[in-house]
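Yeah, one chain of the complex is gone here, protein chain that is, but the others are all in their spots.
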Amino acid sequence: MSKDGSSFFYPTLLSEAAKWAQKNSLWPMPFGTSCCGIEMMSTLSSTYDLSRFGAEVVRFSPRQADMLIVAGTITTKMAPVLRTIYDQMLEPKWVIAMGACSSSGGIFDTYSVLQGIDEIMPVDVYVPGCPPIPEGLIHAIMHLQTKIEKGMDRKPAERPTHDDALNAMSYRKGVGFDIKADFTVTQDYVKQQQELKAKQELK
Amino acid sequence: MAAHVQDPHQLKDFYNPNVLINLGPSHPAMHGTLRVMCRVNGETIEDANCEIGYLHRAIEKLGEEKTYHQWMVYTDRLNYCSALNNNIAYAMAVENVMNISITERCMYIRVMCMELARIIDHIICVAINALDLGAMTVFWLLYHWREEAYTMIESMCGMRLTTTYARIGGMSYDLPDNLRQRMWKFCEELPRALDEVEGLLTSNRIWIDRTRGVGVVSKEDALKYSITGPCLRASGVDHDLRRDRPYYIYPELDFDVVVGSNGDVYDRYLVRLEEMRQSVRILKQVNDKMPNGPLWVNDKRVQIPEKLDVYNKMEVLIHHFKIFMEGIDVPKGEAFTCVEGPNGELGFYIVSRGGPKAWRMRVKSPSFMLFQNFEASVKGGKIPDAVAHLGSVNIIAGELDR
Partner (left out) sequence: MTTSIAPKADYLKAQDLLGKRLNEKYGTDRKVEFDKLNEPVIWAKSPEDAKMLFRSFMLDESSKMDFLSDITAYDNKDREDGPKRFVLVYQQYSTTLHVRVRIKCLLDENEQALTLTDLFNGANWLEREVFDMFGISFKGHPNMRRILMDERFSGHPLRKEYPIKQREPFKDNIAFHLGANPKEIDTSITESEEK
């Protein structure tokens, strides 16, 4: 402690320090497909600067990003690409569904459009708008920062399993269709399978 | 002795020239959701196969499900960089099928919107092309002007990007009072920003080396692949629908058509910059000559009544209800209306069998033909050249896949 009473140390919990670091340096992985992508570019440019919020590094590399901003319509042809990018991101990761199309399919209720990306991945923040104005996206990121501050652990039961995610793409009801995931699995998939097995054994 | 003699079969794989590189649907240089699968030898692309359809949203099928007014919303999402142009082209297409001619003030406003849309689309193309090749300053510089244009568009119709401004027979709102001064100021200041961009890029050694002679599309190839717009003009074909098949007030306006000579990326960049200056010239003339008068055509089939009347008079309320709930009744017939959009010839082919919904709503998009040409002309070049070429061709995925 120095003479005037101010301290050089800020005592806090490690998890709180980690949360502060994470929420103020959210590196985005922009996944812009259509019109919302243009508004995302506007947010990233000089008038509504997103790098004020720590989102300076816009490298289109999922391995180096924390936050996936899905801006635009996701079609059934694009869905496996998006899921692969989500899987390639490292924990902890957050997903923002920007715009009406990625939240719920938007104005396109057709044979080729995914009715919301929460059919294939868990979403943290939904931003309404078609497209949302840049201030809307900034509001969403600030909301995400509050969410990170308040609690980092999301309950694993809220996330769909890998099998659920793949079966969501075959959503013609009554087909009786089961897709087995035979590509490389992630750690949380293994954990989920173990938990499911444990639950079944308990019964 | 035999230890350091490598197995020749292993080395054969090492020297295999056929490497597949996938510039996939999620890539920083891919403007939207395109996929170019290249077979490369070193860095030279020997064969390219493009895949599209990652943004196919069934807009044409929706044209058969929704009424004409409801479908106006989907036209914004076609070429979302210049949404005003698509709205107006569609409104013009339906008015052609119904044989409606709009008022003079409406024509001036529509031409003003179309030229503004052309400016903002060219700004995006030049800015993103420069960004891909490393010139980030141009991106920050030009994006400020896009925001200025957005503020003006927001004051006109309430929305920045997906405007839905045009209506069949008129426009949804009249111009605000202070738009004339703002437009005048915009027209004064934008050419100075374009001069700055020219100073940064046009005689820049690096820019010239990266763009001159790259992505050359010859005149014959351009016509064989049916490309239109600035890319066709940069290849040397003197074709502009605003001058050759004029619509609205273009015969009375004074503007030049910009034609290039080589058909490479450098020429396309120059053509776009000069077209922006010509659009500013048109905007100034339209701004000066804007007439006062009625905005809506006096046709009871399409004229949307005033809100005050809708709230106070019974017959007007019923009329308003019928226009929006049932839809307008378009007579039997068909028409193919083409407009010179910022990216090329945007066409709407509407087949109507009577009734409030179209029988077939076909959108002829310029980006489709441009991307086909890209697939053919990228062979033989290098990967960085392909990136420069793609940036200059301005593929908008919403228009490509519809």
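Each chain carries a letter (A and B) given by its place in the written order, and its residues are counted from 1.
As a convention for this text, contacts are C-beta pairs under 8 Å (C-beta built on N, C-alpha and C of every residue); 3 or more make two chains touch, one makes a residue touch a chain.
All figures in this text were calculated on a predicted structure; none of them were measured in a lab.
**Student:** For the full complex, which residue in B:88, B:117, B:159 or B:270 touches the chain that was left out?
**Tutor:** B:270
**Student:** Among B:237, B:286, B:323 or B:387, which one is in touch with the chain left out?
**Tutor:** B:237
**Student:** Which residue, B:161, B:201, B:258 or B:323, contacts the hidden chain when the whole complex is considered?
**Tutor:** Spelled out, the listed residue whose C-beta touches the missing chain is B:258.
**Student:** Quickly run down the residues of subunit B that touch the omitted chain.
**Tutor:** Interface residues of subunit B facing the absent chain: 20, 22, 24, 37, 49, 51-53, 56, 58, 60-62, 64-65, 96-97, 99, 221, 223-227, 237-239, 243-246, 251, 254-261, 267, 270-271, 274, 333-338, 345, 347, 349, 351, 353, 359-360, 362, 364, 368-369, 372-373, 376, 401-402.
**Student:** May I ask you to list the residues on subunit A that touch the chain which is not drawn?
**Tutor:** Listed in rising order, the touching residues are 76-77, 80-81, 83-84, 109-112, 166, 169-172, 175, 177, 179, 181-183.
The working rule: only the chains that are shown with their structure count from here on.
**Student:** Distance between subunit A and subunit B based on Cα centroids, please, to the nearest Å.
**Tutor:** One centre to the other, that is 31 Å.
**Student:** Using the touch definition up top, name the residues of subunit B that touch subunit A in the complex.
**Tutor:** By the definition above, subunit B touches subunit A via 24-28, 32-33, 53-59, 61-62, 73-74, 76-77, 80-81, 124, 139-140, 143-144, 146-147, 150, 160-162, 397-398.
**Student:** Residues of subunit A touching subunit B in their complex?
**Tutor:** Listed in rising order, the residues are 31, 33-35, 37-39, 41-42, 45-47, 59-60, 72-73, 75, 77-78, 81-82, 85, 107-108, 110-113, 130-131, 133.
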